[in-house]
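Have a look at the structure below before the remarks.
All protein chains of the complex are present and in place, except for one that has been dropped.
Presenting subunit A:
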Amino acid sequence: MLAKLTYLELKLLAREIIVPAVVLLLPLALLLGFGFQPGANKAQHDLGGQTAPEYMAALGVGIAVTILGLSILPTTLAGYREKGVLRRMATTPVRPAYLLMVQLLIYVAMAIAAVTILIVTARILFGTPVPERFPAFLAAFVLGMGALFGIGLVIAAVAPSSKAGTGIGMLLFFPSLFLGGVYIPREQMPGALRAVGDYTPLGATLKTMRDAWMGSEPRLVQLAIMAAYAPAAGLVAAKTFRWE
């Protein structure tokens, strides 16, 4: 049953075409676009001492996770509620919570696929080293995913429709990218903005991932903040989630 449900949800996602393409190919396109620029492989002061491909690989992971968490997740789940898919499932022996679980599982798998593609491609094409402090990198990736997916669940919980889910998601999506340092690298941001950005879910994720990539000690405060987002958001989502 679970296997069938997962397989079918994966097929449905693949039929969306644009969605998997954006999550998996957009970060890759960014990596290739910036990686092939002349002189990209020199460590750059503007990027906190990282090379362009290394910086873009970390950025791509952040973008992929943010699209999954703040856009795809709330749109899909709020849509399932709006269509009565969750309600219909509630009348069968299978609890609709399984559908939620399967969805999360698929998004986690897609995020893992994105991070793998980016690391491997950067390594092969540009010789970018694999993140030096790998456990810290993994921790940043997992905690960041937890935080962003958690927030996505809260949106899905309160959004009355698929459209509202998309809308609220977008309302958080663009500021997240901005504060996280996707539009302008955090090194070039004004100090105050940077201070705020470092504690947003995406900002903290990107910073700790990049730190780990370069081999410097991740800041515990940031990891702790990220670790707090997921359970807090999860709690709110669980309290407010409506099945119909």
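By our rule, a residue touches a chain if its C-beta (ideal position, glycine included) is under 8 Å from a C-beta of that chain, and two chains touch if they have at least 3 such contacts; residues count from 1.
The working rule: contacts and distances are computed from a predicted model.
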Completion exercise
Out of "Carbon monoxide dehydrogenase", "Hydroxyacylglutathione hydrolase", "Adenosinetriphosphatase" or "ABC transporter ATP-binding protein", the chain not pictured bears the UniProt name "ABC transporter ATP-binding protein"
Practice task
Tell me which residue among A:8, A:43 or A:235 touches the hidden chain in the full complex.
Solution key: A:8
Exercise for the section: Taking the full complex into account, find the residue in A:34, A:80 or A:149 that is in contact with the omitted chain. Expected result: A:80
Practice task
By the contact definition given up top, give the residues of subunit A that touch the hidden chain.
Solution key: 1, 4-5, 8, 11-12, 15-16, 79-80, 83-85, 87-88, 90-94, 244
